[in-house]
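Every protein chain except one is present and positioned as in the full complex.
So, subunit A:
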Amino acid sequence: MEVFQALQRLHMIIFSQNVSPCGKFLAAGNNYGQIAIFSLSAALSSEAKEESKKPMVTFQAHDGPVYSMVSTDRHLLSAGDGEVKAWLWAEILKKGCKELWRRQPPYRTSLEVPEINALLLVPKENSLILAGGDCQLHTMDLETGTFTRALWGHTDYIHCLALRERSPEVLSGGEDGAVRLWDLRTAKEVQTIEVYKHEECSRPHNGRWIGCLATDSDWMVCGGGPALTLWHLRSSTPTTIFPMRAPQKHVTFYQDLILSAGQGRCVNQWQLSGELKAQVPGSSPGLLSLSLNQQPAAPECKVGSARGSGDPGRPGCVDRSVTTLLPLGPDSRRQQLQGGCLYQSGLPSFLPVLLTSSNTPTSISGV
């Protein structure tokens, strides 16, 4: 069944990724429900071989796609097909992969089990927020494993979550085109921004959906069907509209920059003023997620931008140096990390970001 395996690899999509607490390992989840662990230190070291760029462990985690993953100090939490599962990092690295526990939020009965699109850790109250197909935000107490509350409000499924660090507030963005701000203390909806209703950023041919969301104090950036837009939360006004035609699937603040990725082969770096600072090309036709590796413990693997398939990146198309490769695929396709642009911006080291992506038919191998 060589043909079948080749086809399966070709049609693989990486939905989610997470860096281990120590910063040396990367977990990636694909559409077949497998999670693969890569050793960043091995793959990014100067003497990395093709072999060290392949997964060190691969295991079947879910029946459906693994849409989201987060890490606590000791655990890796993964979710996708309606359930959240916990794995011990220590055990995963020892290659004994047995789930620690699994929980399912209380769903209303439905013909199909709603998926979980986003996981969010709230460190202050040691809880986990899950959101996805049933249009609610479920809060789970990590201490007891019980679901403490559910927040209603979205009219369609939820794509993404973001936590406001200072006040215990959570932002959620969904298919219905609205970004809602929730107060965790009162469990009430505080604010709603219906992005598609603002003419500046509305793009009806792409749809209303909000695919990505990030926040930094009073500022929020979101994108998806509507254009990628920087919002001032208190006044609920769009301040900057980033000139990017393709729908964006992931966005994040990084120092005074905004990083975004989505349809198209590039990771974009924006100034807050809306100026495109740099584009780092990759090999995958589309990116679904970016991940930051901010662990100071592992300076040698501070950068990562994992790309999918297609042609393995064209270093020639940018006049900046390609610094790192992180190949996820078993067929030794390379995922290129480019950090050269950030050298120019005066960063002391590599971009402390692990940009990873999706849509990569070749990123995780079959077992």
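We adopt the following convention: contacts are C-beta pairs under 8 Å (C-beta built on N, C-alpha and C of every residue); 3 or more make two chains touch, one makes a residue touch a chain; residues count from 1.
The working rule: contacts and distances are computed from a predicted model.
Asks: Among "Adaptor related protein complex 3 subunit beta 1", "Translation initiation factor eIF2B subunit alpha", "THO complex 5" or "Potassium voltage-gated channel subfamily D member 1", find the name that the UniProt record gives to the complex chain excluded from display.
Replies: "THO complex 5"
Asks: Among A:25, A:67 or A:231, which one touches the chain that has been omitted from the display?
Replies: Residue touching the chain left out of view: A:67.
Asks: With respect to the chain omitted from the figure, which of A:25, A:89, A:157 or A:270 is a touching residue?
Replies: Looking across A:25, A:89, A:157 or A:270, the contact with the absent chain belongs to A:157.
Asks: Quick one: say which of A:23, A:55 or A:285 touches the chain that got left out.
Replies: Residue touching the chain left out of view: A:285.
Asks: Out of A:23, A:105, A:133 or A:281, point to the residue that touches the absent chain in the complete complex.
Replies: A:133
Asks: Taking the full complex into account, what residues of subunit A touch the chain not shown?
Replies: 3-4, 6-11, 13, 15, 64-65, 67, 110-112, 115, 117, 133, 157, 159, 175, 204-205, 207, 209, 211, 249, 263, 285-286, 288-289, 309-310, 331, 358-359, 361
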